[in-house]
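For this depiction, one protein chain was excluded, whereas all remaining protein chains were kept in their positions.
Labels run A, B and C following the written order; every chain starts at residue 1.
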Amino acid sequence: MTDRSVTQDRAPQGGATPARRFGDAGLLAGLAILLVLALMPQITAVAGGSYVLNLVMKAMILAIAAISLDLLIGYSGLVSFGHAAFLGLGSYVTGIALTEGIYGALPILGLVLLICGGFALVTGAISLRTSGVYFIMITLAFGQMLFFALSSLSSYGGDDGLTLWDTPDLFGAYVFQTGSGLFYSTLVVLALTWLAVGRIAGSRFGRVLRAGKESPLRVGVVGFDLYRFRLAAYVIAGLFAGVAGFLMACHTEFINPSTASWQNSGTLIVMVILGGMGTRNGALLGALFVVLIEEALSRYTVDWKLIFGPMLVLIALFAKGGLANLLARVGGGR
Amino acid sequence: MKKLACALGALLMATGMASAEDLKIGLVVTLSGPPAVLGKQIEDGFKLAIDDKDGKLGGLDTELFVVDSELKPDVALTRVKGLLERDQVDFVVGTVFSNVLGAIFKPVTRSETFLISPNAGPSTLAGRNCNPYFFSTSYQNNQNFETLGKHAKEQGIKSVFMMTPNYQAGRDAVEGFKKYYDGEITNEVYTPLGHQDFSAEIAQMSDSGAEALFTFMPGGMGVRFVKQFRESGLADKMTFLSAFTVDEATLPAQKEAALGFFGATNWAPSMDLPQSKKFVADFEAKYGYIPGGFAMQAYDAALLIDSAVRAVGGDLSDKEALRKALEAADFESLRGDFAFNNNHFPIQDFYLLRVDQRDDGKFWTVVDKKVFDDHTDSFAAECKM
Amino acid sequence: MSVVLALDGLVKSFGSLLVTDNVTLDLKPGECHALIGPNGAGKTTLINLVSGTLAPDRGKVVLADADISRLTPPQRALAGLGRTFQITTVIRSFSVLENVALAAQAKDGSSFRFFGTARNEDALNSRARAALETIGLGHRAAVRSADLSHGEHRLLELAMAIVGAPKALLLDEPMAGLGKGESAALTETLKTLKTQIPILLVEHDMEAVFKLADRISVLAYGKVIATGTPEAVRADEDARAAYLGTKLP
Partner (left out) sequence: MSSTLFLIQLLNGAQYGVLLFLIAAGLTLVFGVMGFINLAHGVQYMIGAYLTFMYFGVTGNFLTALLLGLVTALCLGLALEALVFRHLYDRDHLDQVLATFGIILFVNEAVKVIWGPGTLTLPAPEFLSASLQLTDNLLYPVYRLALIVVGVLVAAGLYLVVTRTRVGMLIRAGASNADMVSALGINIRRLFMIVFGFGAMLAGFAGALAAPVFTLEPGMGDNLLIVAFVVIIIGGIGSIRGAFIAAILVGLIDTLGRSLATDAMNLIFDASAANQIGPSIASMLIYIFMAAVLFFRPQGLFPAKGSA
């Protein structure tokens, strides 16, 4: 119809927008953060020691869950208040498998993916009938049901939880044993999650999700059954969080129902908002920030929430777009 | 990016400080939310012991690191790793709650640091998962309940209504009670943790016709339940048998509502022993409230460390010798007779306690009768140590 | 195929209120069929019945000889029914091009593709660009659609509706909120467009209606009270009565 090269001249970037350029900066910032994390064993060897490395590991595992939650909150507009259920489920599947004599990391991960995916499919299929605040609450409901179910597993410690005396092995290698093996495994999973969520967000699938966040009506009218896309996103996010649960069980060598509590789901949401929604870096920064600040503040006072609470309020009031945006602004101002 | 790096650096410095002392002890207790009352007792009791020893346990300058578990296993775990790796403590003393103890148990014992529990005593750690690096100055959780079960049987109580929170300790309570009690159990009711309104359960009690009530409602739940139970008029019709429900932690809020109710444990602040009397007097003078079992067990934990460190002449590197010294339990416990069993849990007496009012108007528990003499827990046989 | 889209005896009531009363009308290739009527005549309900937001109590909607009455709105879109809204609903954070590319994507194989950057898919982008050129918005392709003017939003909606090469277009008041000049320009665009894709037009702007429409149906109290050429409708007594006080041009 029209000469393509002419239109190409008009829009050489295929529709590049300021958001696109920001995305490139975000990519670099994200890689920089991952690089700093990769060097943490060396950095903490100089200052902080293995204790700080442990903290960073905890933050990285939570970051995997937070980034997967960002796929729902930030990219799809689905505020799930039950995301910690997948963390809990992943850790329980791991813990129960170890207790029952399954030690191979691959079969355990297979079980984690199967069970978390199944749970996500069933609860998502029901939850996604609702939207908005109703969705928030129905995901909370499913999270609570799982929490109470885990608490009643008397043979696996009930609400006291269960100490794990074994570690999953990968073909005889203990890469999930707490220490540097687990650190690098976690780093790899984190980087993969970060990459995958970015790729998914930019893909055809992600485009439908992002459009659906703004206008479900429009997405339906051009011919997409948004429900199926959202359900798929819900399952994908659940799978990533389930793997995070697996890593968490390896890291803490202990499973406990409180992992699946609504307070924990709330913390994940706070991480995502605090960091900045719809930017994977936000969830990553949010997780690091919450874990490290909590720990640093609690060193000074038992009543650290007196400081942390107002901090959150101030960020909500003044840092629109969260920490990632703040970082981008600082970076842009240079 | 640079700013971030600076901030990160500052953070690392802040969280990475450590200094050298002779004897370093980490205390892991819950200091957040309502259960902070219990954590505070342990902290105060432990500190009082250090003061009594002029700041030197076992003759070494003692530095105490108190961390708050926030009653969250993952938080406790993080902070305990801090104690172990950053502060390099020689002993970890904790915790109040079993689920928190479970979370920190493996990292502490694996690092070959001695872990002493001033309260929590889950059955697995007394039994099959007993550990050379783990000691308890309290009890195995079930024992207080066994005391009540035995008492109920001895009294010839024909039927009992059981109510505990729906969590592991609640289940242990029922199991412990049933071990000695063989009468009729009309109901077994499990309430949600943190339960607010017991009216539905109280209605069931009145309907059950049971002769006695057996319950375990720690903390705020106990305060609410005792108050509502008293208001329902059932207190005149059912014998109130409980553990951790009417104790020095809850009595300041329950007051006369709990008067005459029964509890059971290994000690009471009114106990007629010179060391105990001195402890209670000093404690009240210093902190302004009556110490409960939590404070007593923490004080004993400090005495235990003191005795062991003294016995090895301050040499903390020989773990084997230190363990031998701990096992000897060569100290004068506030509760009287005290010895360690093979599983490092105490062999001790258990009493039925009754809530009473002191001359100054305050409420505390008094010994009603001794139920067990030199009682050992039921799980020691499973321990291969 | 002489009829592209047919509404056959559609009935819809909310409780005891009959809002669509046995409506039958059709759309032939190359024509623009306008639906007019005073406020509350049931135009919005009728549009929702056609697009699938509401299900009719009775009657059916037939698109290219296929009964689409039981399909969901996305399925109807895929079956070849393009539509625009009275109130603009574009994806404001997307660029103009990406909005249209999103619509193009719906008709182009599976969208369950999780990798590969959608924004760089040339096939989608070139089709989107072609649609934009058709309606005269090509020069704005790279602009964030939130930054478009109101008139441009209407055009963008139209581009999104036509990019999938639908069999019929359902336009809900496309002229609403446009200035005189914009409205005239859009009328010209639609005049060309209707030869390729027949248009069912709901519109208040009588000037545009009478310029564009080949046939007009008048809706009052949920019923079609008159159908015919613009001239015939202008002369119709019932239609005049329905527009009491409004002068038909």
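Rule of thumb we're sticking to: a residue touches a chain if its C-beta (ideal position, glycine included) is under 8 Å from a C-beta of that chain, and two chains touch if they have at least 3 such contacts.
The model shown is predicted, which means the values in this text are computed figures rather than measured ones.
> Kindly name the visible chains that come into contact with the excluded chain.
Touched by the chain not displayed, across the whole complex: A, B.
> With the missing chain put back, one of B:131, B:191 or B:376 would touch it. Which one?
B:191
> Write down which of B:154, B:182, B:207 or B:272 is the residue touching the left-out chain.
B:207
> If I consider the whole complex, including the chain that's not displayed, which of B:155, B:232, B:357 or B:378 touches that chain?
Final answer for the missing-chain contact: B:232.
> Tell me which of A:269, A:291 or A:326 is the one touching the absent chain.
A:269
> Take the complete complex as the reference. Which residues in chain B touch the chain that isn't displayed?
31-37, 40, 166, 188-192, 194, 196-197, 199-204, 206-207, 219-220, 223-224, 227-228, 231-234, 237, 249-250, 252-254
> Extract the touching residues of chain A with respect to the undisplayed chain.
These residues of chain A touch the chain that is not shown: 73, 79, 126, 129-131, 133-134, 137-138, 140-142, 144-145, 148-149, 151-152, 154, 262, 266, 269-270, 273-274, 277, 303, 305-306, 308-313, 315-317, 320.
One rule holds for everything that comes next: only the chains that are shown with their structure count from here on.
> Using the average of all C-alpha atoms in each chain as its centre, how far is it in Å between chain A and chain B?
37
> Distance from the CA centroid of chain B to that of chain C, rounded to the nearest Å?
Distance between chain centres, rounded to whole Å: 73 Å.
> At which residue positions does chain A touch at least two other chains?
Touching at least two other chains: none.
> By residue number and range, which residues of chain C touch two or more other chains?
There are none in chain C.
> Show me the residue ranges of chain C that touch chain A in the complex, using the header's touch definition.
Listed in rising order, the residues of chain C that touch chain A are 51, 72-75, 77-78, 83, 85, 89-98, 101-103, 105-107, 111-122, 125-126, 129-130, 133-134, 138-139, 141-144, 160, 164.
> Which residues of chain A touch chain C in the complex?
So the residues of chain A in touch with chain C come to 1-2, 4, 7, 10-11, 13-20, 199-200, 202-208, 210-211, 214-215, 217-226, 229, 232, 236.
> Quick one: which bits of chain B touch chain A in the complex? Just the residue numbers, please.
1, 3-5, 8-9, 11-16, 31-32, 67-68, 72-74, 77-79, 81-82, 84-86, 98-99, 102-103, 105-107, 122, 124, 129, 166-169, 171, 193
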